[in-house]
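This structure is in structure tokens; I'll ask about it shortly.
Here the complex is missing one protein chain, while the rest keep their positions.
Letters A, B and C mark the chains as written, and numbering starts fresh at 1 in each.
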Amino acid sequence: MKLKNKKLDLKEFFKEREEVLCGWKTGNDSELDLETTVEYLKSVPSYKNFAFVLNKAKKHGETLIQPRAGVPELGEHIKLLQFLEKAGADFLPSTIDSYTRQNRYTEAEKGLDESMDKHRALLNGFPAVNHGVKSCKQVLEAINVPIEARHGTPDARLLSEIIHAAGWTSNEGGGISYNIPYAKSIPLEVSIRNWQYCDRLVGYYEEQGIKINREPFGPLTGTLVPPAISNTVMIIEALLAAEQGVKNITVGYGMGGNLIQDVAAVNSLHSQTKEYLKRFGYENMEISTVFHQWMGGFPADEAEAMALISYSSTVAALSKATKLITKSPHESMGIPTMEANGLGVKASKFIVRMLQDQRITRSEDLNEEMDLIKREVNCLMEAVLKVGEGDLAVGTVRAFEQGLLDIPFAPSQYNAGKIFPARDNDGRIRILEFGNLAMDQDIKDFHYNKIKERADSENRKISFQMTVDDVYSVSKGKLIGRPGK
Amino acid sequence: MKLKNKKLDLKEFFKEREEVLCGWKTGNDSELDLETTVEYLKSVPSYKNFAFVLNKAKKHGETLIQPRAGVPELGEHIKLLQFLEKAGADFLPSTIDSYTRQNRYTEAEKGLDESMDKHRALLNGFPAVNHGVKSCKQVLEAINVPIEARHGTPDARLLSEIIHAAGWTSNEGGGISYNIPYAKSIPLEVSIRNWQYCDRLVGYYEEQGIKINREPFGPLTGTLVPPAISNTVMIIEALLAAEQGVKNITVGYGMGGNLIQDVAAVNSLHSQTKEYLKRFGYENMEISTVFHQWMGGFPADEAEAMALISYSSTVAALSKATKLITKSPHESMGIPTMEANGLGVKASKFIVRMLQDQRITRSEDLNEEMDLIKREVNCLMEAVLKVGEGDLAVGTVRAFEQGLLDIPFAPSQYNAGKIFPARDNDGRIRILEFGNLAMDQDIKDFHYNKIKERADSENRKISFQMTVDDVYSVSKGKLIGRPGK
Amino acid sequence: MKTIVIGVIGADVHAVGNKIIDYTLVNSGYNVINIGVLSSQEDFINAAIETDADLIMVSSLYGHGEIDCRGMREKCIESGLEDILLYVGGNIVVGKQDFNETLKRFKEMGFDRVYPPGTSIDLALNDIKEDLGE
Partner (left out) sequence: MKTIVIGVIGADVHAVGNKIIDYTLVNSGYNVINIGVLSSQEDFINAAIETDADLIMVSSLYGHGEIDCRGMREKCIESGLEDILLYVGGNIVVGKQDFNETLKRFKEMGFDRVYPPGTSIDLALNDIKEDLGE
């Protein structure tokens, strides 16, 4: 396979499509005929169209709420989504189970059957491929807001076909963000190529006058990811999607925990994504942002979890993200009950409404943090473009190969895994060990000095132990994993 | 009675004391002999001394947690406080019932007896006077953190005697803040004089080498109080207390709802209190601040209430207040159960710890808001001092008489009740109707323009309806009470 | 024009709701006699007699409502106000209690309408209209 950042030829796309639809029996469904899907998608009312609702929110400076949710059985899944809509969700998800994410449809079928038999969920999500288009349409028709598929699937081609055919107008993921944190041994060129297909499908619909939203997954491993790294991945995936004809993109960010750094990250993510899209000649792009509530280990205490959810919402609202993805007070335990999930939605919605008319005005500190992130992102982007000899897709593969781009704590063997993050004395995420990460020396020095300052104030040497302490700290109720007491 | 801002003569104080102790039978208690009280107070360990623990927290830049709590029956009250200590409270309160607050000890006795009979609280707090010194000591001895009496009592002389004798090392209140929002027909000169007694008692103990904290009640009516008004009351009460020999003072502020205005208010409250104390020659004063979580009407939904509690804590932490007084998810319903109260403590504690190392750096906006508050406070203070012909206590009485100082929504007939607040377009509390409030014209113009801006954007005329809408708004999940949707 | 006496009973000083009720009822076309906070049963009754009122709306926010309201219906009757309507609302008991129990207790005390926490005055306007027949 020769990977290239170039819009897939429509004929080739159609040929590939035939193979894709053979991946599981539900691919044979006549409702997957493109004429039928186009017609159905055109019939989806605008208040159920993700792109449309996002654009409206952005215009009004609102932050809208979306929970995570998915259970195996259809009726239960619908009940769950209806409950969350009532709790105040502006968008609904369907979180897909982990077997489907690995294209293990047989195991998903087994889990689904057993869940139905035992009246107890044995899958961690909704197996949309096994359910097929008809059932997915039933989900859409049972609710009154747009639906997005949320998963973590390196090869989501069949899944994407099915969900869009069912009128779900947003798809989360991307060739990097749904591989490196979600797989061990799938080469990047494979997942990027697969996501070109998913994006091309959206591009195809766009050509038919149908707006579909795409959302690269910003949080990556959810664990101490320095903003510049996730922002770079977001920008790359936005560019790759745009090339395939995607027009409506929501770039994502997972909360780091320091208010100023988080606000700086979301602001620069938005402006740099637009900048790079423009630089590469993509016109008429609609860019919005999504903020993920704390993505690392949660505290076990439910009141504390509610506090963390509320704090995350405060940061999201102050960063003026267009969408906020919520957690529940059960987060550290397991998939939440419907009720617990609803509590997260209600608390989050309350906060974004309380903060609707408030903003954080630019301080010197905020400006400096934004400048830093932008400079870092530029370093990484230049490195990617350079090793790709002009091709972004190739550059991405090579940059990961060489560790020029590197994501902390990722399971993939195609990720160098050499960098280690740690917090500085203000709780901002810095980089303790850069590995081969393509950053200028003065930036490295800045990070080192910041971490040194913290280490000194804690009376210890800089070491991986700091990273370990920081991985645990929030779940223990502190932002910074300081030793002792 | 001739009111004067002058330290009470010790002999007169002792004479008055004899009368005070005759107010209710528990005043006869031998444990109220000053020798005994001094000895007992000296035996209170430093970790149970309010002033000591506050000073330590301030030094470390920490924000400590204190719930509100009080039930009539002794055993139940102790159980409640022990539970809250375990939930993470750094300070404990004993909220006093409303009959005691009005010195209606007979009714309190009835309520207490009936509560014990029916095993159901019929009083809204702990009737400390009826319980007497011995029982209050039992409370202190059952827990491991300092205790404060929290009430709302225009004449708290007997109550103060009893609680301090029992080793409770902080007393909330003040001649203005525990009259205007808490009474209808008690003249200000009476309540100020009574609180001079309470302060003199603390001053007496201070002379014996015993540190006791005093905390003027910042939130006043808890309802859209413009920061400059509550800050002015705090400064006046700090000055009045200092004159009686109080050294350790915590000035308070009730959250308004706009982050920047709230941070500005706490910062300027701290610096202006110190400034005025210095200006009037009070040396070696220890000044800390207390932030009250949202004091107006709460949302009925418990998840929303938890969100509001968490948001309040975020603002408190960012404002670097030394103490944070919490609410519970039952707030809109009634006195919380022990468990609900604990949830508020846990969420609040989680947030202040998450934000411990974070600060909001000064932006132009924050600086301007601080300057505004300071200028407003100076206007009010100058007016008070002027009409008092140099005497602060007299000035306060006259300023309220003439409406130069005026507190919105207060029940007291000694308050003009002419001013009406409303939020501006950012949700900051401004003044819509100034009545006779002693503010410079340019400040009035600024407020008018801010409110006009909002009214215009809402397509309506400036009117009291805006105030009414803003009274309800937070309980309905919005900061600003905008019409329509 | 119908006349309504409003006020806050007992040692209760919660003044905000009282001011809002005043404003709302006046806006709705009633003659409002507001006796304010810290009012005794006698204060309510005297005001009602003096103004020949149709309805007494008792507010109690602070939790002592149960103690404060006992015997009020009897006192009304003694004072010749046999038919006067009695409403009570706010946060009328201590804590979050089962409202059905509370309702029963206050109905037995002779209140015509009893409102749970969170019932704003706007939500009661219909009842008032109905009961005063306008």
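Everything below uses one rule, namely that contacts are C-beta pairs under 8 Å (C-beta built on N, C-alpha and C of every residue); 3 or more make two chains touch, one makes a residue touch a chain.
Model, not experiment: these values are computed from the prediction.
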Which of the chains on display does the removed chain touch in the whole complex? A
Contacting the left-out chain in the complete assembly, out of A:41, A:80 or A:183: A:183
Contact with the hidden chain (one of A:124, A:402 or A:436): A:124
Since one chain has been left out of the picture, which residues of subunit A touch it in the full complex? 98-99, 101-102, 104, 107, 110-111, 114, 120-124, 152, 181-185, 221, 223, 296-297, 300, 330, 332-337, 340, 409-411, 464, 468, 471-472
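We take it that only the chains that are shown with their structure count from here on.
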In graph terms, nodes being chains and edges touches, is this line, ring, star, complete or other? line
Subunit B and subunit C: spacing of chain centres that average the CA atoms, whole Å: 29
If you average the Cα atoms of subunit A and of subunit C to get two centres, how far apart are those centres in Å? 55
Cα centroid separation, subunit A vs subunit B, in Å, comes to 45
